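Below you'll find the structure, written out as structure tokens, and then a few comments.
Only a part of the assembly is drawn; its chains keep their places, and the rest are absent.
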Amino acid sequence: MNNPHIFSLRVYMEDTDAGSIVYYANYLKFAERARTEALRAIGGNLPTLQDQDRFLVVRSCFLNCLASARLNDVLEIRTHFKKPGRARFEVSQVIVRENQLIATLEVVLACINSQGKPVRLDANFADKLWTHFGGI
Amino acid sequence: MNNPHIFSLRVYMEDTDAGSIVYYANYLKFAERARTEALRAIGGNLPTLQDQDRFLVVRSCFLNCLASARLNDVLEIRTHFKKPGRARFEVSQVIVRENQLIATLEVVLACINSQGKPVRLDANFADKLWTHFGGI
Amino acid sequence: MNNPHIFSLRVYMEDTDAGSIVYYANYLKFAERARTEALRAIGGNLPTLQDQDRFLVVRSCFLNCLASARLNDVLEIRTHFKKPGRARFEVSQVIVRENQLIATLEVVLACINSQGKPVRLDANFADKLWTHFGGI
């Protein structure tokens, strides 16, 4: 990956489970926080999109867990956008703790309106995503 | 309390934290599931309320934790409505595991519209709540 | 799938997001509740496993979202176990609302000890899972 967006977060008690590790579904939350910040970094703001009747929804998500994160860990999420389509885009995300790989995610998102119909992504927006955090 | 609404649930991994107990904020989720089922039991349906531009929001909540619930526990939530006001109502809830008291909650809810203004509760609805699960 | 385990749940406010649909990570919680109940149905109890220093962890999870679930929906989760390996097993899960497909999941779980080493599944246990909720 060249040029990913970088986002860091700390693991709090709310993120853990009785196995003393991060509960697996929470990696999807972490990944979405990172995608949100990547969008914001290029001027993409979710409430503004909603005002335009555009919602980004997850179509599919593959989560691969390689090691366990724990309470108090600082995790870094590297987000890499693939070349967007007309109404959907694909994102590769890697979660690391220092130099250890914790998890990877492959996420497909669609842009829909409030009736659930696919809506074309703003071309300038899609282009920026790919220029800033894509580029393979 | 006479006449509370009774709701049971099981504690799953998602509800616990690295201390091997139920994460404290999750008691508020459990309590809301129970209130939702109490409303449903008298014909109150949240999406129907939303179609009438009525939303129930929590104004305040006091949570008192007396013992810890753990993975796999079955918890019973006893919900008791106090005499409703025009646009708000108060609820007392008790969470028990067999005969042990786990937590108590005192919750104040308001009925508002989508602009955030208080809206009068349907009188019949409020009356039913009190008749069925109140009555002190 | 023949012979899946069936589990039902209702969508509460806690499960939804500002798009008025179920937040995508919550399908992973729902799927785990269903797997937990499938294990319980054949006598598998997570705290008992933990007393034997055995923990079930998710190695990978593929979530495919086909339609949106909403507040108040009743969802049914059909869980189907594949032939277990020595220390891991695979699960196919389908989430439906009435006859509409909401999401599918393919989950790989491993059995590890508290040091994170793979531990052999109890053969009788693995066999029961497959006999009851597998069988292809």
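The first chain written gets the first letter, and so on, giving A, B and C; residue counts start at 1 in each chain.
By definition in this document, a residue touches a chain if its C-beta (ideal position, glycine included) is under 8 Å from a C-beta of that chain, and two chains touch if they have at least 3 such contacts.
Being a predicted model, the structure only gives us computed values, none of them experimental.
Taking the 3 visible copies as a start, how many copies are in the full assembly?
Taking the 3 displayed chains as part of the assembly, the whole thing totals 4 copies.
Keep this in mind: only the chains that are shown with their structure count from here on.
Can you identify the chain nearest the overall CA centroid, using each chain's own CA centroid?
Centroid comparison flags C as closest.
For the identical-sequence pair subunit B and subunit C, what's the CA-based rotation angle in degrees, nearest 5?
Angle of the fitting rotation, subunit B to subunit C: 180 degrees.
Which chain is most remote from subunit C in terms of Cα centres?
Result for the farthest chain: B.
Between what two chains do the most C-beta pairs come into contact?
The largest set of C-beta contacts joins the chains A-C.
Can you work out the whole-Å distance between the CA centroids of subunit B and subunit C?
Taking the average C-alpha coordinate of subunit B and of subunit C, the gap between them is 28 Å.
As a quick test, compute the distance in whole Å between the mean CA positions of subunit A and subunit B.
The answer is 34 Å.
Could you tell me which residues belong to subunit B and also touch two or more other chains?
13-14, 70-71
Applying the document's contact rule, which stretches of subunit C touch subunit B when the two form their complex?
12-14, 29, 32-33, 36, 45-47, 50, 70-72
Could you list, by residue number, the parts of subunit A that touch subunit C in their complex?
18-19, 21, 24-26, 28-29, 32, 50, 55, 57-65, 68, 116
Where on subunit B does subunit A make contact in their complex?
Listed in rising order, the residues are 13-14, 16-21, 23, 25, 70-71.
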